[in-house]
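A single protein chain has been removed from this complex, and every other one stays in its place.
Naming follows writing order (A and B), and every chain is counted from residue 1.
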Amino acid sequence: MTYFLAQVLNGLSYGLVLSLIAAGFAIVFTSTGVLNFAHGSVVLLGAYLVAVLHPTLGFWPSLLVGMAGSALVGVAINALLVRHLADQNAGTAAILMLGVDIVLLTELTRRIGNQVLTLGAPWGASVVRFGDVSLPTGRVVAAGVTVVAFAGLWYLFARTDLGVGMRAAAADGPTASLMGIRLTRTAATGWALAGVLAAVAGVFLTSFPAPGVAPTVALSAFAAIPAWVLGGFDSVPGAVVGGLVIGLTSALVTGYEGDLERFVGTGFGEVAPYVVMIVVLLVRPSGLLGSKEAVRV
Amino acid sequence: MTHLPRARALTLGAATALALAACSTTDPNQAGTAAGSGSGSAAGSGEVQTGNGVTDAEIRIGMLTDLSGPFAAGAAVQVTETKAYWDQVNAAGGVCDRDVAVDVQDHGYDPQKAVTLYRSMAPDVIALQQVLGGPTSAAVLPLAEQDDVYVGGVGWAGSALQYANNQLPGASYAIEGANAIDHLVDGLGVAEGARIGVVYFAGDYGADVLAGAEHAAEERGVEIVAQEITSATTDLSAQASALAQAGVAGVVLGAAPTQLASLAGSLASQGVDVPLIGMNPTFNPSLLTTPARDALLANTYSITSVAPYSSDAEGVKAANELYAQADPDGALGWEVPLAYVQGELLKQALQGACDSGDLTPEGVVAALRESSSVDTQGLLPDGLDYSQVGQSPTTTVYLSKVDADAPAGLALVDELSGPSAESFSYGG
Partner (left out) sequence: MSELRGNPWPRRVGGLVLVLVALALPLALSDFWLQTGLFVMAAAIGAVGLTLLVGVAGQLSLGHAAFAAIGAYVYAWSTGEATSTVGGAGLPPLAGLVLAAVVSALVGAAFSPVAGRLRGIYLGLATLGLVFVVRHLLVNLDQWTGGFTGRSVESFALGGFSFSNSDPDYLAVAGVEFEGLHRLWYLFLVLALAACWLAGNLRSGRTGRAWANVRDSETAAAAMGIGVARAKASVFVVSSAYAGVAGAMLALAYGRVAPDVFSLTASVDFLVMIVLGGLGSVGGAVVGALFVTALPLVLAEYSGSLPFLAAPGSGGLDPSTASRIVYGLAIIAVLLFLRGGLAGAARRLRHGSAPGAPPSAPGPTPHDPLSTHDVGRPAGGPARSKETTP
C-alpha cells in the first residue's frame, strides 16, 4: 500500500509539472490558434537560462530571468514570424514552429554539449517524508507553485480586463476586435504566459530527481501533448486534469511494469499516455473539458 | 502530375527499349584482369595489391560520427583524438609507406543520413574507423558487410558481432552485464537468492546488458528485477521506488549519464543504500556537479570495456598525453582512450593487410579476422580474439569506482573476468 501511495504521489506531482506545459500549449492555441511544436525548446531554454545564470545571479533572480527570457522568445516568435506567415493558417503555423524548434534546439544542444548543467535549486536533493512515503522536495515545491500558478491564471481570465479580453478574442476574434479588444495584445500575452509557464516547468523537470539540464528535456514537452489533448484543446483546467491523468498513468504503468509485462510488453509506460489519449478522444471527441466543437453549415 | 499522354507512354517505352539495347552482362574487368577481389586493382607500388581508398601515397579511412545530434560532444572528443592519432602515425612514417588521411562525416544520429553518407564515402575509403550510434551503425553495418568494408567503433552491442566486418573494441555489453552480476556476488557480497535490479534502455544496448545479466543471474542463483526505460526518461523516481519495493541488493544500469544521476539520487533519497554499477557510457564527470554527487560517490561503480582515463597503463598515458596536446581545454573522459585504441586496432589491421600484400577493403577485414591475440598496451584487455565471428573478443572488463579525486571522476579498481562472463556465449 505504501508502494502504491508512493507511486500515486510521484505520478500526481509529475503530472502537475506536465500540466504547466500542457497549459502553455492550450493558451497559445486559444490565443493564436498555433500548434506550438517549439514549446519543448522553450521549456529547455528557460531551464538553460537558469542553469547558466545561477552561479552569478543566484537561483531566484536567474529564475526570473529565465521566465522573462522564455516569455520574450515566445512573444518574438509570434510577432516576427507567426504574424508574417505567407499563408495565415494553423497548418503552416505548426510547421513554422517546427522550423523554429529545429533552430532553437540545435543551438541549445550545441551550447549544452555533453555537460549535465545543474540549476542550483535551493532544495537540492532533499526529500520530504509523509509517513512511510518520501517525495523529493523539488516535487513538493512544484506542486505548490503549480497550484499558485493556476490560481493566478484563473484570476487573470476571470477577473481582469486583459484576461476577459483574451477569452473574448478566443471565442470570437473579429467580434472582439470590433469591440475594441486589441488582438495583437491578447496574442502577445498568450505567448508570454506560455513562455513563463514553460520556464517554470523546465526548472522542475531538470531539478532533482532529474539530474540537470540536458537536451532530452525538450522531449518531455511531447509527453505533455497527450495531457493537453485529453484535457481539451482550449481549456486550462483541462490541462490540469490531463496532466494529472497522464502523470498518474505513467507512474503506475512504470511502477507495476513487472506485473503488466505479460499483457502489454515491455516499455509500455512510454505508450500508455497516448493510449489513454486515444481512448478519451473516442469517448469525448473534444477532450474531457474542451468546448463542444461547432458544426458549421 | 497530368494524365500520362499516349505519346509520352510510347516515348517511355522506346527509351526503355533503347536502354535495354545498350545493356551488357559481361564484366570487362572480370575478363581483363587477373582474378582480383572486386574493385581491387593490382597496380601500385611494389607487390602490394590495392583497392578503394588507397593510392601510392595515401590510405584514406572514414569516420561516420555524430557531431550535431545527441552524442555530439563526446563524438567531437573522439574526432580530435583520432586526427591527432593518425597525425602521429604519419609523422612516424605512416602505414605501408603511405600517409593515412581521415574523412570525417556527420550523420547527426540519423540512419538515413548515415546510409547516404556511407554510400558517398565507401568508394573512397579502405575502412571505416567508426560508425557511431546504435540505429546508425545498424543501418550501415549490413551494407558495409556486402561491400566487405571494415567497420569499427559501433559501440559494444552484441547485435553487431554477427557481422564479420565489425571490430568490437573490447568486451560486449552482455559481457559487461554478466561481469557486473559476478562482481556484485563475488566482490560486493550480494547473497545467493537476493534480487538485483537491471534498469536498461529499450534497444540493442540495453537488451544486451539484460541478456548478460540474466545469464549470470541464472549461474549465480540471484533474481533479476528488470525495468525498461528510454533515453527520454530523465526522472527515474518511479523506477527507483519499484526497485526499493522489490528490495534489491544491487542495481545494474544500462543507460546514459542523465539516468545514472537520477537513479542514484532517487535511490539514496528513498534510503536504498545498495551498490549501483553502470555500464560503459553511463558515467560522465560533470555528474559530480549535480545534486546526486553524494549518492554517486557513496556506492557507484562503472564497468567499461576500455581502460578508464585514470588508468596508468602505458597506452592510456600515451592517449591522454596526445589528447592534452591536441586540445588542452578538451573534455576528459573515456572517449579519449577509446578513440586512440580504435586507431590502434585499425592500424594493426591495415599493417596486417599490407604484410599479406592485400591492401584492399577485403584484405583489411581478413587481417582483422586473422588476429586472435591482439595487445594494445593496456588500453583494452590483452589477447583480444577477433577470429570468432559472433562472439565477444574478450571476457575481461575494467571496474572503476566513482571518485571525485581521480581524473575524469573514475578510479580504476580492477580488471575483471567473472565466471559467468566466461561462460556466456551468444546464440548459446
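Just so we're on the same page, contacts are C-beta pairs under 8 Å (C-beta built on N, C-alpha and C of every residue); 3 or more make two chains touch, one makes a residue touch a chain.
Keep in mind that this is a model prediction, so the values were computed, not measured.
Interface note for the absent chain: among B:Val54, B:Val104, B:Leu236 or B:Ile277, the touching residue is B:Val104. When the missing chain is restored to the complex, the residue among A:Ala76, A:Leu98, A:Val147 or A:Met179 that touches it is A:Leu98. From the set A:Ala6, A:Leu35, A:Ala221 or A:Val236, the residue in touch with the chain omitted from the display is A:Leu35, counting the whole complex.
The omitted chain makes contact with just one of the residues B:Gly94, B:Gly187 or B:Gly330: B:Gly330. Within the complete assembly, residues 29-35, 37, 81-96, 98-103, 106-107, 110, 169-174, 176-177, 183, 187, 222, 225-226, 229, 233-234, 265-268, 270-271, 274-275, 277-278, 281-282, 285-287, 290-297 of chain A touch the chain that is not shown.
Within the entire complex, the positions of chain B that touch the omitted partner chain are 1-5, 8, 11-12, 15, 19, 22-27, 30, 67-68, 72-73, 75-77, 79-80, 104-108, 110-113, 115-117, 119-120, 122-123, 135, 138-139, 142-143, 146, 159, 202-204, 207, 327, 330.
Basically, only the chains that are shown with their structure count from here on.
Each chain gets one centre point, the mean of its Cα atoms, and the points for chain A and chain B are 37 Å apart. The touching residues of chain B, counted against chain A in their complex, run 68, 70-74, 202, 225-242, 245-246, 257-258, 260-262, 265-266, 268-271, 284, 286-287, 289-292, 294-295, 331.
Touching chain B in their complex are the following residues of chain A: 3, 6-7, 10-11, 14, 106, 109-110, 113-116, 118, 121, 124-127, 134, 136, 205-212, 214-217, 219-220, 222-223, 250-251, 254-258, 266-267, 269-270.
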